[in-house]
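Entry: chain A
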Amino acid sequence: MTYLADVGTLARKDLLLELRSRDTVPAMLLFVVSTLVVFNFALPAGASAEAAYGLLWAALVFTAILGLTRAFVAEREQRVLDGLVLAPADRSAIWLGKAIAVVAFLALAEVVALPAFALFFEPVSWELVAAVALASVGFAAVGTLLAAMAAASRARELLLPLLFLPLVIPIVVGGVGASIADDPGRYLGFLALYDLIFAILSWASFEYVVTE
Partner candidate 1 sequence: MTSAERYVTAAYLVVLAVVLAYVVIYAFKLSRLEREVGELAELARRKKEEVA
Partner candidate 2 sequence: MLAAAAAGLLLLGISLAFYWVPNAPVEGFRQRIFYIHVPVALTAYACFFWAAWKALRLLWTRDQRYDLESYTAVHMGVIFGVLTLVTGSIWARTSWGVWWTWSERQLVLFLVLFLFYSAYFMLRYSVDPGPRRASMSAVYALFGVVLIPVSFLAIRLAEGLIHPVVFTHDVGDKLSTSQLVTFGVCFAGTLALAGALYVNELTGKRLDERLSELREALS
């Protein structure tokens, strides 16, 4: 059970750091609302409801990138990641702890984004909320792994979006489908499948990304 305890400790560390510094989540909140406002001006007059849902998902993807870019910044700046890797904890616990924290940040951003979207554009159904929840897990799962890769590179913030965007195209498809299709269940199922596959893959391969 020490594995889960390690995960809990790591997640709590990230959440506490955020609580004290309060830099990532407020930025994400502001970013997602600003993006939605920009989208109002980006959408032409006769645009359909569906287009608005599509733009919501675009906003969520970019907000996730924003949050993830910060995910390993502290680690890099203070070489904490090296220390964590040397610690006796299983490396994949680092991934899990970090991913949990990222999901929490995303959830906070979404708690603001979804009501804002409902206010500005279109109503938000329960299927959409479920899709956003599942998508957040997906974003966090692959995003945490990719952010660790980007943190080890020289290009850092430039690299993460390039790695992230192709991988999350299926999430966007699932999310938009759940928002506008007649049978959202299929798309929710697909999102769950994506989460399962990529969470396991990320969990298993994280240690190879952070060690020599």
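Candidate selection criterion: all candidates are chains of the complex that A comes from, given by their letters.
Keep in mind that, in the parts below, contacts are C-beta pairs under 8 Å (C-beta built on N, C-alpha and C of every residue); 3 or more make two chains touch, one makes a residue touch a chain; residues count from 1.
The shown structure was predicted, so the numbers you read here are calculated from the model rather than taken from an experiment.
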item	value
Chain A: touching candidate in this complex (1 or 2)	2
Complex contacts: residues of chain A adjacent to candidate 2	142, 145, 149, 152-155, 158-159, 162-163, 165-167, 169-170, 173-174, 176-177, 180-181, 186-187, 190, 193-194, 197-198, 201, 205, 208-209, 211-212
